[in-house]
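A protein chain is absent from this complex, but the other protein chains hold their places.
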Amino acid sequence: MSAAGAIQVDDLRVERSADSTPIVHGVSFTLGAGEVLGIVGESGSGKSTLGLALLGFTKPGARVAGGSVRIGGRDIMSLPGDELRALRRTRLSYVPQDPGMSLNPALTVGRQLREVLPPGEGLQRIYDVLGEVGLPATDALLARKPGELSGGQQQRVGIAMAVIPRPELIVLDEPTTGLDVTTQLMVLDLVADLTREYGMTAVYISHDLGVIARVSDTVAVLKDGVIVEHGPATGVLRAPGEPYTRSLMDAVPSLHGESRTRRRPPEDATVLSVNGLAAGYGNTTVLRDVSLDVRRGECVAIVGESGSGKSTLSRTIIGLHGRDAGRVRLDGVDLAASVTRRSVAERRAMQYVFQNPYASLQPRRTVGESIELPLRQLGIATGAAARERVRAAVERVHLDPELLSRFPADLSGGQRQRVAIARSLVCDPRVLVCDEVTSALDVTVQAAVLDLLQELLAGGLSILFVTHNMAVVNEISHRVVVLRGGVIVEEGATDAVLRSPQHEYTRTLMSNTLDVDGQVGVR
Amino acid sequence: MSTTAITPPGVARRGSRRGAPARRLLWRLGGGLVVLFAVSVVVFAVTQALPGDLPRLILGTDADEVQIEALRLQLGLDRPPLEQYLSWLGGVLTGDLGTSLGSGRPVAEVLGFRILNSFTLITISMLIAVPLSMVLGVLTAARRDSLGDRALLGFSMVTNALPDFVLGTLLIVLLGTTVLPLFPPVSLFPPGDLPWWYPAQLVLPVMTLTIMAVTYLYRLVRSSVIDVLDSEYIQMARLKGLAGPVVLFRHALPNAVIPAIQASSIVFAVSLGGLVVIENLFAFPGVGSALSSAIATHDIPVLQACVLLIAATFFVCNTIADLLSARFGWGNR
Partner (left out) sequence: MSAPRAGRGRSVTWTWQLIVGVTAITMTCLLAFVGPFLAPHSTSEILGRPFGPPEPGALLGFDVLGRDVVSRLLSGGLSLVTMATIAASLGTIVGAFIGLVAASASPRVDAVIMRCLDLVLAFPTIVLALLFVAILGAHPALIVGIVALGHTPSVARIVRGAAGSIVSRDYVAWARSIGMRWSTIMTREVIPNIMSPLMVEFGLRLMWSVGSIAALSFLGYGIQPPAADWGLMVSENKSALSQQPLSVVAPILAIAVFTIGANLIAEGLARHVARTEGRSR
């Protein structure tokens, strides 16, 4: 293993087999042994394809168009099949995004781990690595099938599988996306420890700048298949040279910075009032005695991890989920538990925006029809008057009116989310209930949507914003409610709560949120 | 994505894990038994309890009243329907299927060897069809879109559409009488003789059943293998540097085989339906041809027994397929 330039990538190009559109467009860089390179990019940047190409692999439908990847001096692109396979067994490793899908459900964990054992080594090696990744080094574990493990455990198995052969290069493609914050932190630290201990060269791919900041020595920013900036992590992230990198950094929600929302204090009048709300599924109680108030022009954030009940809370408030106890009052008037029993005016006044922009729009309806639908359904307007309202709403969300005649399939995630917001705005609501509406979006798109929401707040709209991300809470909300296990553990003005969290859980949430500024230099 | 309250209560709670899997299995089996009983009720009701004069139907229009009355008493049709059903059901469960009106011998005796014959026919064709489908399915999936794959797909699309007697007749024309007279077009052999003593007579009916089964089953195996080969864990296996055959046989096959096994039980069941027509086409002495001659002669007990037998076996096969899919569904990726 040569010391300098352990991995050398030269003008690597990957294109789509069908029409030769480039996915990776001439990427070059050099990695020293033991270096951790963080590749950051938004969706569609080609980062996953690049990661696979570093191992000489392309997904069906793509092919390598040129360039070389030299590992230890040898260009893996020019290796014959069985030599490449041998290299993959011994010196290259991959940790994929979704561990659940990458482990064979029909084979035991032990079988799959044994496949990567270096020649001459036996079970002891497996036990050792299991210990390192924090899994019990027992035969019982090896006899389990992947379906019997939790998500976090599956990911640990994935990492173990990558580390057992003592590879020279390990490529990790967003291995922590989808894991909750605590597990994510554990995995990141584990990866950092292991790369240090084994002297592995690592390439860590992610869209999350906080994660990249924590784990990388050097950072490469990928946009549309091209590296726009590359350098030491501190340099790129603290003082980005390129405008794209700067726009990415600007878009990242900051945990400690000032947010524009707080400069516009809300009015005094309470619009939405929730008292002693309880709800559950069958025999399990999910929400217990939850109370909160939302004033006019105010954004209240409901923050919690998965399983905290925050989605159930928002659905109960809007009336899509049954209520076991408690009251929900809009402008002083009690709302019925089920949305079907509420009056038209009440339904107009409170609107819901869903998390997944790909699932919340009817695929067979044009954008314009989707936005117009509530007007017809709630008897607000028809015909020309309706179309006028639709146009106004579309303007308010800064969406190109040309898109009105298109189908959702033709729109990006961010555009669809704007459509979802527009069809809520068209009813002139008082309260908007947003359920993790930016969690599925790229960071720049998320920033744009948050800006839009802030505009709406300034216009007098009240927002109930459900999220798991404390940094977003800081960006958008006036007040925050921390939910855990169906109970409110802390609440108050966002400023106050974030600056000096009272409850231990809130403190954990905050420390687990990877803020870029806070993470750079941790490694 | 939490969905309960807004969906109609029917659809949402599908995954509620109430009770151990064993309890759910018992629940399913219990439900299956209920359906089997319902099947027997239907068979009985249609044949004995429907309005209309059964003895007259059996004996024909020029029978005199004395004969009709005698037959009515013999069949026990003067008793209340519920009593008739229970005694009939009791007989069925103890093996006494009544007496054939045509031959006067016990139905069990009349049908005994025919059951063996039909069973032999189906078993031979399944023994050929299932392994053949697996092999074809794996090979065509591994060589997706090749000329062979597309030719075979086209052929199966055409053959699968044909009703069984059409396929059988074509085979008779091609291999039995006209084009290449190799095999006998009828499969009649003396009752009581074992079917495998007459291999030549079995070829065409077995071939018909097998072709019908293979063209359906191999496509299922093929798409199951394709799904598996496209999965993330197979990609991971390749990234681990495992060789082609290892990926195919150790990683892909175990996952692909389960839906194939499930489909096999369905194919078995479907062959049962085809059996009736095919046995008639080839004059094969089995349960299917017994059924149609029983209809012709209004031999009610034989008719009841045949229908009950076929329906029960059909239902059991389908239930096994359901249970297999529930037990082994890794979840479709």
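For reference, chains read A and B in written order, and residue numbers begin at 1 within each chain.
The criterion applied here is as follows: a residue touches a chain if its C-beta (ideal position, glycine included) is under 8 Å from a C-beta of that chain, and two chains touch if they have at least 3 such contacts.
Note that this is a predicted model, so its numbers are computed, not measured.
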Per the whole complex, from A:L50, A:L135, A:I318 or A:I421 the residue touching the absent chain is A:I318
Contact with the hidden chain, among B:F113, B:F165 or B:F189, goes to B:F165
Chain not shown: contacting residue from A:P374, A:G414 or A:G486: A:P374
In the complete complex, the non-displayed chain touches which residues of chain A? 318-320, 339-340, 342, 344, 347, 351-352, 354, 356, 358-366, 373-374, 377-378, 407-409, 427, 440
Provide the residue numbers of chain B that touch the chain removed from this figure. 1, 3, 6-14, 31, 34-36, 38-39, 42-43, 46-47, 50, 52, 54, 57, 157-158, 160-166, 169-170, 172-173, 176-178, 181, 185, 269-270, 272-273, 276-277, 280-281, 291-292, 294-296, 298, 303, 307, 310-312, 314-315, 318, 333
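The rule is simple: only the chains that are shown with their structure count from here on.
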Mind checking the centre-to-centre distance between chain A and chain B? Centres are C-alpha means, answer in whole Å. 50
Name, in rising order, each residue of chain A that touches chain B in their complex. 52, 55, 57, 59-60, 82, 84-90, 92, 94, 96, 98, 101-107, 115-116, 147, 161, 281-282, 311-312, 315, 320-322, 338, 356, 359
Sort out for me which residues of chain B touch chain A in the complex. 1-2, 4-6, 13, 16, 230-243, 250-251, 254-255, 330-331, 333
